[in-house]
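Every protein chain of the complex appears in place save one, which is left out.
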Amino acid sequence: MSPMTPADTEERRHWMAVLARASADEIAGLLASLPSLPAPERLRAPETGLVMVRGRAGGDGGPFNLGEMTVTRCSVRLGEAVGHAYVAGRDKRQAELAALLDAALQDPARRAALMEGVIAPLAAGQQAARDAEARKAAATRVDFFAMQTTR
Amino acid sequence: MYVAVKGGERAISAAHAWLEETRRGDPAVPELTIAQIEQQMPLAVDRVMAEGSCHDRFLAALAIKQAKGDLIEAAFLLRAYRTTLPRFGASEPLDTTRMRLRRRISATYKDLPGGQVLGPTFDYTHRLLDFALAAEGEDRAVAPEMPAPAAEVPRVTELLAREGLMQREALAEEEPGDLTRQPLAFPAERPVRLQNLARGDEGFLLALGYSTQRGYGNAHPFVGEIRVGHVTVEFTPPELGFPIELGEIGITECQMVNQFKGSRTEPAQFTRGYGLVFGHGERRAMAMSLVDRGLRARELGEDITAPAQDEEFVLYHSDNIEATGFVEHLKLPHYVDFQSELENLRSIRRTAEAALPEAAE
Partner (left out) sequence: MTMLTAGFADPVLDAQACFRAVLEAMSRPGRIQRAGSALTPPAPLNQAAAAVLLALADADTPLWLDAGAEAEAWLRFHCGAPVAAAAGAAAFALATAAPPALAALDQGTEEEPQRGATLVLQVEALEEGEGWHLTGPGIEREHRLRVTGAPAGFVAAWAANRAGLPCGVDVILCAGDRLAALPRSVMIAEG
């Protein structure tokens, strides 16, 4: 397989980010309507552990350790491609599906169909949820207009 | 001195069974689910995650159920659980300017880029008990929506720093100390202090923060900014070599602006106290930022006169898991210890009584 270019890495970061935010059921549901993927070889079975979350002093200063979060990881091989997943939480099925998709998406022959059939709908759903919350926040934005005109 | 004593197994086992029965309560009342706790007591979940120093909403909710709602016991359960997990590494430092904001307020500027966004807050509620909640099948409240502008939301501290009126944070990228790996040592550097405060007991932080406002520490704080929302966590797995997103976590950040009278090397300017906590924990983040500023007295060359400025006092007593362990250990058998105290007291009394008649003569 040819080495990943920066654009490839950026695209891979995108699909990994979307899969990290998706539930196992959502991923499996979308996969079900596509041609089934071959069974991967497990390189590292799903495993739950911790990542120490870091913040920055004052928001923009030196790093400090805020506290840990649970993370589940998994790695599989599909042909020549090795797929990795590191996802927040303890859902092993989600991690395994995300690793399988990360491997499959590295195959140019499979990528377009999986991006269209799985990643794009997941991303759209996640964006819609974010937008809905942003609209609720916007409704609580304080409008000082009246005070300014009566000053 | 502790001496192992055998016995009591039957009593302990019966006590555990009764504990379990009382945890469940009246079986005629439906049992709480973890999802109910996670969804309907989110602030309790947030506090347990913060003090348990482990972000996992489900585990925190489970701990609350198991602990019968005792949040310190729940944080203890979460801390114990996290020790069973391997650590994969440390995240990239969070970028809180890229938070997905639910709430963002400033007490220092009325009009500021990004605006004042109230979010789901208890502020402006009347603190009157709402008996409608006691009725089952309440109508589901629906939050109104408005079009959301895609606006930049710069930090208030940055606005001041651009004018040279806010002290810049040191941009050291060195590996921060980690209390879960190395015990506290003094003097404690700011990263270690912040880690300690972030997982400290909310009541302790609140009382200390309050004390700085009431004259114990000479603070004149303003809330520069409070942000509540979600932030993306990025982590670089060694096998990939580039950062990937793990997902989002809820956090609360507080920038407390304080005056600093200046020193020989620095002009008078504002300095910041910083609070950052898991979940929606505004009181906690504000208290943390007050105490953080108090503890910066040493590095800013200020007189250390108040409890909130004394880092040994604050950092050694902030952890409620340690505190509850040491306080509650007093109920463990101290039979032999106490016998020796008793013997000692009796002997003092005997000596004193023997001396009395002579004194009377």
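We just call them A and B in the order they show up, numbering each chain from 1.
Just so we're on the same page, a residue touches a chain if its C-beta (ideal position, glycine included) is under 8 Å from a C-beta of that chain, and two chains touch if they have at least 3 such contacts.
Note that the coordinates shown come from a computational prediction; the quantities given were computed from them, not determined experimentally.
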Exercise. Kindly name the visible chains that come into contact with the excluded chain.
Key: A, B
Quiz prompt | Per the touch definition above, residue among A:R42, A:R93 or A:R111 touching the missing chain | solution = A:R42
Self-check item: Hidden-chain contact residue, picked from the options B:F88, B:F204 or B:F260
Solution: B:F88
Quiz prompt | Interface with the undisplayed chain - residues on subunit A | solution = 41-45, 47, 75, 77, 82
Quiz item: In the full complex, which residues of subunit B touch the absent chain?
Solution: 86-89, 181, 238-239
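Here is the rule we go by: only the chains that are shown with their structure count from here on.
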Exercise. Go ahead and note the Å separation of the Cα centroids belonging to subunit A and subunit B.
Key: 29
Quiz prompt | List of subunit B residues in touch with subunit A within their complex | solution = 49-50, 53-56, 58-59, 82, 85-94, 96-97, 100-103, 110-111, 115-120, 143-149, 155, 157-158, 169-174, 176-180, 190-192, 194-195, 198-199, 232-233, 235, 237, 239-240, 242-249, 253, 255, 272, 274, 276-278
Quiz item: Taking the complex as given, what residues does subunit A use to touch subunit B?
Solution: 9, 13, 16-17, 20-21, 47-71, 73, 75, 84, 86-90, 130-142, 144
